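The complex is shown incomplete by one protein chain, all other protein chains being positioned as in the whole.
Chain IDs A and B follow the sequence of writing; residue 1 opens each chain.
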Amino acid sequence: MKDQSNHAFVIEGKMALPYQYFAGAVGSKFIVALRDEKKILGVRCEHCNKTWVPPRQTCEHCFAPLTDHWVEVQPAGVVTNFTVVRYAEPYQPQEPPYVLALIKLDGADSALTHLLDCGDIQNARIGMRVRAVFSDTPKDNILNIARFIPE
Amino acid sequence: MKRKNRNVAIIGSGMSRFSSHREEVNQPEMIHEAVVEALEDANLTLDDIDCVLHGNMELFEMVHQPDMWHVLGDGGWGKSGVRLTTGGTTGATLACAADNLVASGLHDVILAIGFEKLQEGHTTGGITNMADPLWGRSLQTGALTGLGAQKVIDEFGEERARIAAMKYRTIMDEHAMKNIKAHRRLRLERQYIKETADNSPPLAGELRMIHMCSQSDGACAVIFASEEKVKAFKANPAWVVDHETVHREETMIFGSQKSTQRAAAEKLFARAGIKNPRKEIDLFEMYDPSAWWGVDWLRDFLLLEGDEALKMIENDEITIEGAFPVNPSGGVVASNPIGATALVRVAEAAMQIRGTAGNHQVPKTVRRAMASGFGGTLWTVLMLLSKEKPE
Partner (left out) sequence: MSNEKKEQELIVSRQTLSIPQRFSTGPVMGRFLQELRDNKRIMANKCPKCGRHQLPPREVCALCNVEVTEWDELPPVGTVRDYDIIFYASPDPLSGETREVPYVECWVDLDGTQGDAPFWHLLNVDDISKVKRGLRVRVKFAEERHGTTEDIEGFEIIEGAES
């Protein structure tokens, strides 16, 4: 088909569709507690001896139901890992460069991903102690915690 | 001729409740309902599962790679896993893949999961995006078309065709009323067939809302095991005899080519030595996306001619108590969480063989049952299950 190749060109297209996502009973309780009480909730698996934050309906390791095992964890913890976001895309929570960190809150066994504002991005360190700053405007998502800052 | 390395059986299945509204659970939580029920049904724990197969319609909830974050609910942590997405046939393809993976010896026990949360996305929009973006996408209206209805009307006349489609629809509803998991349970009455159709909103041509499948949220999980494991677990098996998939080129909607339903049935029956499917098969769980297609496809799946399939509907042969029950579950017109739907057909056929269908268990003994999947551009997957272990 070599004689036809000059006919190829590119068409601009788009795929646009409305959708919705239901957090479910467990996810909703977590978000509502963040929004209305500025509390961070997790669930505890006694079998695996682990506290999961954000909470989940069942333990991902042993499958035990956890929805009756709510615990409150501290709004402060330690950075277990981080990355610096340097590229810009629509829908990002803020202008790059910024730090996204994995934060293990005091009382939790799993790490939560969130924004870390430590002034200069060069200041970010694994092991650094940080605390949550709650948003002044209530939201129906994880951004009820506006960001984490050094303790 | 296909040959299996070893026998494979379905030893358990589970389903979430099917509904248009499942706001109280997120996706992994809804899947979890089906997985827990399947494990209980098979009397197994997660430790017995080697591999998790996961599937749904691509992007129907507008989220990417659901298999990744569904591990929370599907029990896939630390296990082998495969994601499959073949459109409407996804659920049936999951069953075929599970059969292949166990028959080959690669895995002993497989948990196959199909799900969909149609409330979260846009079903017709999603199907429209399957069409060729260079031409068809701007013209497609999801899976909604009146052409299937028109075909039946052309052949059998308006009066007889309309009554047959609504009779079929009403029988499906009578079945769904017996199935506690079913989504649309409408209490349709045979004496009001005409009024029910006339009062239903038109979708495309002669296709009305009442004829069309529902948009459901739901998940289905089915456990497949090797013959050795069936023995070790002392399981109640429904054996997978064989399966056949027939695809078709995208734009060949018109013309005289053989339907994929008939093509699949001919191949499958030839291998199984089935000469008279209506007599040699006891039950059929058919993926019927609309009552019109249900009426039309029954003929091709059973290799019937003329109006034989219509007569089966008119004579009540396809009811739960009938000589050839079709969709004792209520079928797809009652419940349609698309990525789960074709796996539900397989699960329901297996439940009838295993005698675990509860209120919608057919009265006769089911020795051989058939389940179909539908998707893409009228693709077909057909699976044959049996009570007796294949040779």
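Criterion: a residue touches a chain if its C-beta (ideal position, glycine included) is under 8 Å from a C-beta of that chain, and two chains touch if they have at least 3 such contacts.
These numbers come from a predicted model, not from an experiment.
Chemist: According to the contact rule at the top, which chains on display are touched by the left-out chain?
Modeler: The undisplayed chain, in the complete complex, is in contact with A, B.
Chemist: Using the touch definition from the top, which of B:Met68, B:Leu147 or B:Ala232 touches the missing chain?
Modeler: Selected residue, touching the omitted chain: B:Leu147.
Chemist: Which listed residue, B:Leu203, B:Ala221 or B:Ala291, touches the chain dropped from view?
Modeler: Within the whole complex, the residue contacting the unshown chain is B:Leu203.
Chemist: Going by the contact rule already stated, which one of B:Arg17, B:His107 or B:His122 would touch the omitted chain in the full complex?
Modeler: With B:Arg17, B:His107 or B:His122 as choices, the missing chain is touched by B:His122.
Chemist: Can you list where chain A touches the absent chain?
Modeler: 1, 4-25, 27-29, 31-32, 140-141
Chemist: Which chain B residues touch the hidden chain?
Modeler: For chain B, the residues touching the absent chain are 23-24, 62, 122, 124-125, 128-129, 133-139, 141-142, 144-147, 150, 201-205, 249-257.
The rule we apply is simple: only the chains that are shown with their structure count from here on.
Chemist: Any idea which chain B residues touch chain A in the complex?
Modeler: Touch list, chain B to chain A: 22-26, 28-29, 32, 36, 46, 61-63, 71-73, 75, 77, 117, 119-122, 125-126, 129, 133-134, 137.
Chemist: Could you pull out which chain A residues touch chain B in their complex?
Modeler: 11, 13, 15, 17-27, 56-58, 60-63
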